[in-house]
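Take a look at the following structure, please.
The complex appears here without one of its protein chains, the remainder shown in place.
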Amino acid sequence: MRRLVSVALLIALVGLLIGCAGADPDLDQNTFAPEGDVARMQRDILIVWVLGPAAVIFVVMQALLIYAVIRFRRKKGQELPRQVHGNNRLEYAWTIAPAILLLMLIVPTVAGVIELGRDAADDALRVRVVGQQFSWTFQYPDLTDAEGKPLTVFGLPGEVGKPSTGRPAELHIPVDREIGVTLESVDVIHSFWVPKLAGKLDVVPGRTNSMWFNATKIGSYSGQCAEFCGFQHADMRLIVVAESEEDFEAWVADQLEGGGAARSGAGEPALVSYGE
Amino acid sequence: MVGALRRLRQEGESYQGVWSWLTTVDHKRIGIMYGVTAFLFFLMGGIEALLLRIQLSSPNNAVLDPDQYNRIFTMHGTTMIFLVVMPLSAAFFNLLIPLMIGARDVAFPRLNAFSFWVFLGGGLFMNASFFTGGNILKGELGAPDAGWFGYAPLSLQSAGTGIDFWAFGLLILGVASMASGFNFIVTIFNMRAPGMTLLRMPLFVWMTLVTSFLIIFAMPIITVALFQLLFDRLYGANFFNFEAGGQPLLWQHMFWLFGHPEVYILILPAMGIVSEVLPTFSRKPLFGYPFVVISGLAIAFMSWGVWAHHMYTTGLGPIANSAFGVSTILIAVPTGIKIFNWLATLWGGAISLKTPLFFAVGFISMFVIGGLTGVIHSIVPSDYQQQDTYFVVAHLHQVLLGGAMFGLFAGIYYWFPKFTGRLLHEGWGQLHFWLMFIGFNITFQPMMILGLLGMPRRIYSYPEGAGWEWWNAVATVGALLIGVSILVFMFNVVLSLRRNDQAGPDPWDGRTLEWAIPSPPPAYNFREIPTVRARDDFWHQKYEEDETGRPVPIVGGGAQEPEEEEHAEGEGHGIHMPSPSFFPLIAAIGLPIIATGLIYDAAIVAVGVAVLVVGIYGWALEPASE
Amino acid sequence: MTLAESRGIKGPTEREAEAEEVKEGAHPGPLEYVKIGLILAVITAVEVGIYYIEAIEDVLVPILIVLSAIKFTLVVLWFMHLRFDSRLFSWLLAGGLMLAGILMVIVLSTLGGRLV
Partner (left out) sequence: MSHTPAALETGTGLDNRKLLMWLFLASECLLFGSLIGAYLLYRGQSVVGPYPEDLFDIPFTSVSAFVLLMSSVTMVLALAAIQRGDQRGLRIWLLSTALLGLLFLSGQAFEFTEFNHEGLSLSSNLFGTTFFVLTGFHGAHVTVGVLILLSLLVMAWRGRLTQSQSLNIELAGLYWHFVDVVWIVIFTLIYLIQP
């Protein structure tokens, strides 16, 4: 059984590898190659608790099915089979056995939900993320300039009806430090997702959702709006740049020098009542 | 005016041809119309799917622009669910339920005709939205563009009338579903032949009953949600307007409160079909009949408690997420019971490898994959990664195409001879199966990998270098293969109808009552209403079991041969059948007119109401034998 | 033979005869209906009356709910004949009500609303 799991997993992994062979590191969104604790935990739950057992059940069921159809196919001159109507013992068995198996899945479910749903640590870097058709804006409420204005990275909202232009907004974070984000939307529902760092959370107008994540390796990670939000949903991208603590601080200082607000790209931010 | 119409109707009774179809209240004809219409919509939805696949076949492709892409995937999903799988299931309800329970028709034949016409009207109305966006030849589409679940506030913000057509279309289709839901519950409760106790009903009848109950309880919820959406859009109400304090998530709750029972509305009829096909072709009774029935009831019951698994990532909070996670995980138990019993039905049988069996086994095989991916989705923390990716797209097609559609095709191959009198060609049938099976697997299994590789759904294009090119290309090839398989199927139908390979009443050595009567069945179904003595009654008319439990043929048992005077259409036997009526058709026409009026001009509403009222009063006052 | 007869289902005449029987036995007469109507009227008056009594403000809500539930039950049992009719009908209504009620409570609690 162990062996079956590993074979199946191997096949799955090989498949995934074929897929990302040659993937551009700036665009790679492979959830099986996590670089953050959250994404790693999610992948491990997936593989150990579900993909593995599912692979076994899959193989067993298909094997039984194929065997049954071949073994019991009608042969020439064969008499009619015995009319078996059922067997209560078997019924109980295949009710209880899967139920036990499934009840075990409650463990990772509940544990995972609680761990991912906890508040961000006190020393986490706080970031306010605002979604808007079709861009992201990031604000660091704790990093303020001389006048007390928080550092804000404006995305460049697209024009409805036109394909997007320019580079996606960049979210700079220090590596190995917990990031606590709050998510707000000014128009429709979006979803904040950086696959290699963490699963997604929706950005719902009229409510503030929050989540935490971190990056465990320096690099830039591609992310993308994951809730259909209209015309340019496909282009509502973002990039998380995870830097060493020093680089991050240098970046922050650099940005704040300009008077408080950083911009990625040109043009006026269409966000109203923002940056206070 | 009503009087004049009534006179026309009396003349109509003697007519054949188109007129007789427009006024028919015969459940078999209505079933055939349901089936043919749904299949045409399937081609429509399939062509939309192929457009999607062609656009996605390579990165940065520009066959469709984003706007067209959004409209087309919305219509694809909506069409496939509401205009294909639901009505195809309804086609089988119509064709089979009265035959399987030994009745002459459904409880309310005219209501039944009304259901069909409303469905047709709603489907056409919804698709008419394509033409409202300007010049369709220039690619200016007016179809809805907010996805098949139309999340507010995107669906509020969407310009044009696409969403209005979508919402009114779904409301109209809801009327059709509700009407047939009521009708079949009453039929199954009240119209069973003597001796057909609940636990002697064929499994398909059970699943129809369960599905109908799901329909009548789930539809009102989406009805209210759609009205709320329309009030917001058309009259400035605030249900989902977050600026006025409204909660967009209310829409999601209401949609999925309907939507999850809905997915079982889509799969249970197919499961019923499979539960009929497997015993016939393995020549053994269904294994564990009561357990299969109970698990169907359990699925229906549990389907009310899992809806928020579509909303894990909306920020419901740990308690709600855990609770819905657990309930979703557990719904695999009753489904598993069904699968195991089907397997046990095959086990030890004498399986004849005919096309219906291939599709039924294909159903089990693919549905297991679909179900397992469902369980994978149900694990909340890891689903934060899979939600809204191609993993979901893979899951939903595995259960809907690999599940529901495979099951429905099994039914088409199985009962085609009953209703046309002709067998479908085996060779072409098996070719259809294998092409579809292989095509299916190379279309949708790669999507699981795409999902794990982080490809979100509903994106019209993707950049080069994300690592998704190869699998997308593969999927597109698979989709084309499915398309070919459907062409093979259509060819097979045409060929088989012309080949005139007479099926006879009982080509498969069937077990249930419908095989006891001629193919195609006469208008009155049963010359004499049968008295039922056992489950699989017809089988027991043909075979006795010896001491070891092996069946021994009974001499002289078997199906009725068709009678000489087939064209006497029932009247010859003094069997009183419900008379045809076109008031259901008139009443049904009123609904899309009213909807058009509400979108464009109140004056049209008045016309629609007038038509509806004429239809209903004519219907109510008509001297009919209902 | 009519359709109904052939199914072994009671024809209209038989049904009438039965209706007659039932009426003799269980069905209430007009007088009883009027009595129920009076009770309903009184309860409504009480409901409105206590609405204005400030002294019982704390327990007003449960009292009102109980009173309206009584009204509901009276109408359903007598005027809609559930008391005398097939159990199936009662189950259908109860099923619809319970389903609606339970779903409402869950949705309201997940969205932060309150029932009363």
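Labels A, B and C are assigned to the chains in the order they are written; within every chain, residues are numbered from 1.
Going forward, contacts are C-beta pairs under 8 Å (C-beta built on N, C-alpha and C of every residue); 3 or more make two chains touch, one makes a residue touch a chain.
Computed from a predicted model, the values in this text were never measured in an experiment.
Although it is left out of the displayed model, the omitted chain contacts the following shown chains in the full complex: B, C. Listed residues B:250, B:350, B:442 or B:480: the one in touch with the omitted chain is B:250. From the options B:231, B:434, B:470 or B:491, the residue with contact to the unseen chain in the full assembly is B:231. For the options B:32, B:221, B:424 or B:493, the residue in contact with the chain missing from this view is B:221. Residue positions on chain B in contact with the hidden chain: 107-108, 178, 181-183, 185-186, 189-197, 216-221, 223-225, 227-228, 231, 235-239, 244-247, 250, 254, 531-532, 617, 620, in rising order.
On the side of chain C, the interface with the absent chain consists of residues 7-10, 12-16, 18-19, 23, 27, 29-30, 33-34, 36-37, 40-41, 44, 47-48, 51, 60-61, 64-65, 67-68, 71-72, 75-76, 78-81, 86, 88-89, 92-93, 95-97, 99-101, 103-104, 107-108, 111, 113-116, using the contact rule stated above.
We take it that only the chains that are shown with their structure count from here on.
Separation between the centroids of chain A and chain B, computed from CA atoms only, is 33 Å. Separation between the centroids of chain B and chain C, computed from CA atoms only, is 35 Å. The set of chain C residues touching two or more other chains is empty. Annotation for chain B: residues touching 2 or more other chains are 247, 249, 317. Chain C contributes residues 1-3, 6-9, 88, 96, 99, 103, 107, 110-111 to its touches with chain B in the complex. For chain A in complex with chain B, the residues that touch the partner chain are 12, 15-16, 18-24, 26-32, 39, 41-43, 45-46, 49-51, 54, 57-58, 61-62, 64-65, 68-69, 72-75, 78-87, 90-91, 94-95, 98-99, 102-103, 105-106, 108-110, 112-117, 161, 163, 187-189, 191, 193, 195-196, 198-202, 204-207, 209, 222, 224-234.
Of all residues in chain B, those touching chain A in their complex are 66-67, 70, 145-147, 151, 153-154, 157-158, 242-243, 245-249, 282-285, 287-291, 313-315, 317-318, 321-322, 325-326, 329-330, 332-333, 336-337, 339-341, 343-344, 346-353, 361, 364-365, 368-369, 372-373, 375-376, 378-389, 449-450, 452-468, 470-471, 543, 545, 548-551.
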